[in-house]
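Removed from the display is one protein chain of the complex; every other protein chain stays in position.
Naming follows writing order (A and B), and every chain is counted from residue 1.
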Amino acid sequence: MTTRQKKHLWTAVHLLICILIGFVMAYPLLWMVGAAFKQNGEIYNNSHIFPRGEWVLTSWRDGWYGVGTLHFDTFIKNSILVVVPNVLFTILSCTLTAYGFARFRFVGKKIFFMLMLSLLMLPNAVIQVPTYILFRDFGWLNSYKPLIVPSLFASSSFLIFMLVQFFRGIPKDLDEAAIIDGCSSMGILVRILVPLCLPAMVSAGLFQFLWTWNDYFHPMLYLNSTNLYTVSLGLRMSLDATTGVQWNNIMAMSTLSILPCVVLFFCLQKHFVEGIAAGGLKG
Amino acid sequence: MTQSKFRLFLRNNKGFLFILPWLIGFLVFKMYPFFNSLYYSFTKYNLMKAPAWLGLDNYIRIFTKDKDFVPSLLVTLRYVILVVPIKLLLALLVAMLLNRTSWVMNFFRTIYYLPSIVGGSVAVAMIWRVLFSETGVVNAFIGTFGIQAQTWLSPSLALFTISLLNIWTFGSTMVLFLAALKGIPKDLYEAAAVDGVPRLTVFFRITLPMISSIIFFNLLMALVNAFQEFNSALLITGGGPLKSTYLYGYMLYDNAFVSYKMGYACAQSWILFAIILVLTIVIFKTSDKWTYYDDGGDF
Partner (left out) sequence: MKKFLSLLLAALMLLAVMPAVHAEEPVTIRFSWWGDAVRHEATLKAIELFEQAYPNIHVEAEYGGWDGYTDKLTTQIMGGTAADVVQDGGHFQTYIIYGAQYTDLNDYLDIIDTSHFSQSLLESYCTVNGQLISMPTGVQAWTTLQNTSLLEDNGVEIPQRWTWDTLVEASKKLHEADPEAYMLNVSMETMTNWLFPMYIQQKVGGTVINNDYEMEFTAEDLTAYLTWLEDMWAANGLQGRSEQLLYDGSPLENPKWNGGKLAISMCSSASYSWYVYDEYLKEHIDVVDCFSFPEGEGDNDTIVVPPASFYNIPAASEHKKEAATLINFLLNDLDAGRAQGTVRSLPANSEVLSVLQAENLVDAGIARAVELGSPRACINRGTPTGLNEVQNVLADYIEQIAYGQITAAEAGPQCYEEIQEALEDVQ
């Protein structure tokens, strides 16, 4: 076998592996889409993608119009109102904080860093009630404030720690060179660290988008009025385990609600691999 | 402190200004709930009546009388040991597989990330039930390889099955590996290619060290999350059968919001906290030996 043939073979094997794993990974989503076209009773016992019986085409419309005067467009609009500011604020505040931890020495740094990480280690179940009381005392219940304001203050320890790890991967010589060129601390962050860590920044934004978009628990706890409901609340609005559930409608709207996440990921993912000038700058 | 001294302090502690958003957020939003839960752990508190001081009673009870504590901790440990290595390894392998620019790879990256998106969906419990039922597609699939149909939620398999649910959402871990792989300077590989270094050596000598800081991060986060996991148990198994999936996080939730034993749940939380903290510190200490930072390790 020539090297060229070998290479072709390797490419084919590579592709085959990708397709195989890909099918396993995509199956649940495909099933979900298929379920939207199944009759309700069939959903429970048909684990194949395509409906056995008649194709149901009404789930999308019925799911969209939902209950009462509220339609799915309200939920989508509300979710955007929560998610967009939340993601922007989170990236901003977490980047600043991560920069502080990654590049500076200051009094009590180790203690603060440990404290920041500690916040990840205490289960939510026990923090939730005092947090609720706190927001109640602020008068923030039944508004988006509990879902947005904390993001201004770097509330995600996960993302801070993640960005710290990536910032630490950038050689300090670059900072020092920039300082000699007259760059301020802020300038180093904006001109050197952020562009070099673009994949990490994109991932951070993407993760935060996904978590906030999918989050059911916090909106459920803090929002009372149905006209404030986000997509995740809207999806579960008519889900009552003790009565009948129109699963095909829910599957249709579920599919619709994850679509923005899929599209966003697809559009942003080139940042994870395609090189920018960074490669040459580094090392 | 006089003004000039304050200025001097700020000049020497510039980083302080940058972490200020976090610090304010911590003082305003996090500190009270955080330490309050520590206080509750020393009380009898059912959410409806004011907490009553108990001293160490909750802790003593957990270690001496609680029949669920040790088994649940062991189940959680098994879960962690099952999930963390497989998830990391899989994420890294797939990231390497996908780390190239082509339209096809863009497509596959998205496909592999799908479970992480669907994983938070309302439909996930339903999907899981349908796929893993007696006559579900998973049994049909392994049947084509001549493997006998399995009862996926039997006492011996249930923990493995809910581990699969977690492993299946390796997308985020994979994305971070991709981001890290991208940060490796190309000239390192070029130099290795010029010297004719074998692929495997390149992987162990260049790739792994260069992404070690992200391996470290992913490892720590996977551990922290696996220790606290309870959603899959809540949605699919209810902790059963025979408590084989009675994860620590689920036990906590059960105590706090179903039995209204918030004080007790807080004590259990702080025990879990201590366990994770010790583990984290150990990993941090050893990480000096195996992680490489471009900033010269100065932290």
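Assume a contact is a pair of C-beta atoms (placed from the backbone, for glycine too) under 8 Å apart; a residue touches a chain by one contact, two chains touch by 3 or more.
Since this is a predicted model, take the numbers as computed values, not measurements.
**Q** So there's a chain missing from this view; which of the remaining chains does it actually touch?
**A** Checking the complete complex, the chain left out touches A, B.
**Q** Based on the whole complex, identify which of B:I127, B:I236, B:L252 or B:L272 touches the chain you can't see.
**A** The one listed residue touching the chain not shown is B:I236.
**Q** Specify the residue from the set A:L16, A:L57, A:L239 or A:V263 that touches the hidden chain.
**A** From the options A:L16, A:L57, A:L239 or A:V263, the contact with the absent chain belongs to A:L239.
**Q** Based on the whole complex, identify which of B:Y260, B:F284 or B:F299 touches the chain you can't see.
**A** B:Y260
**Q** Taking the entire complex into account, which one of B:L54, B:V84, B:L98 or B:L153 touches the absent chain?
**A** Once the missing chain is taken into account, the touching residue is B:L153.
**Q** So which bits of chain B touch the chain we can't see?
**A** Given the touch definition above, chain B has residues 46-49, 125, 129-130, 132-135, 151-155, 158, 236-238, 240-243, 254, 257-260 touching the missing chain.
**Q** Residues of chain A in contact with the chain that isn't shown?
**A** 39-42, 44-45, 53, 66-68, 128-129, 132-133, 136, 141, 216-217, 220-221, 224-226, 229, 233, 236-247
Keep in mind that, in the parts below, only the chains that are shown with their structure count from here on.
**Q** Sort out for me which residues of chain A touch chain B in the complex.
**A** Chain A reaches chain B through residues 14-15, 17-18, 21-22, 25-29, 31-32, 35, 43-48, 93, 96-97, 99-107, 109, 112, 115-131, 134, 150, 152-155, 158, 160-162, 165-172, 185, 196-197, 199-200, 202-203, 206-207, 210-211, 214-216, 232, 235-236, 239, 247, 250-251, 254, 257-258, 261-262, 265-266, 269-270, 272-275, 278-280, 282-283.
**Q** Could you pull out which chain B residues touch chain A in their complex?
**A** On the chain B side, the touching residues are 12-26, 28-30, 32-34, 36-37, 40, 47, 94, 97-101, 104-106, 108-118, 120-124, 126-127, 130-131, 133, 135-137, 140, 168, 172, 175-176, 178-180, 182-183, 185-188, 213-214, 216-217, 220-221, 224, 228, 249, 252-253, 256-257, 262, 265-266, 269-270, 272-273, 276-277, 280, 293-296, 298-299.
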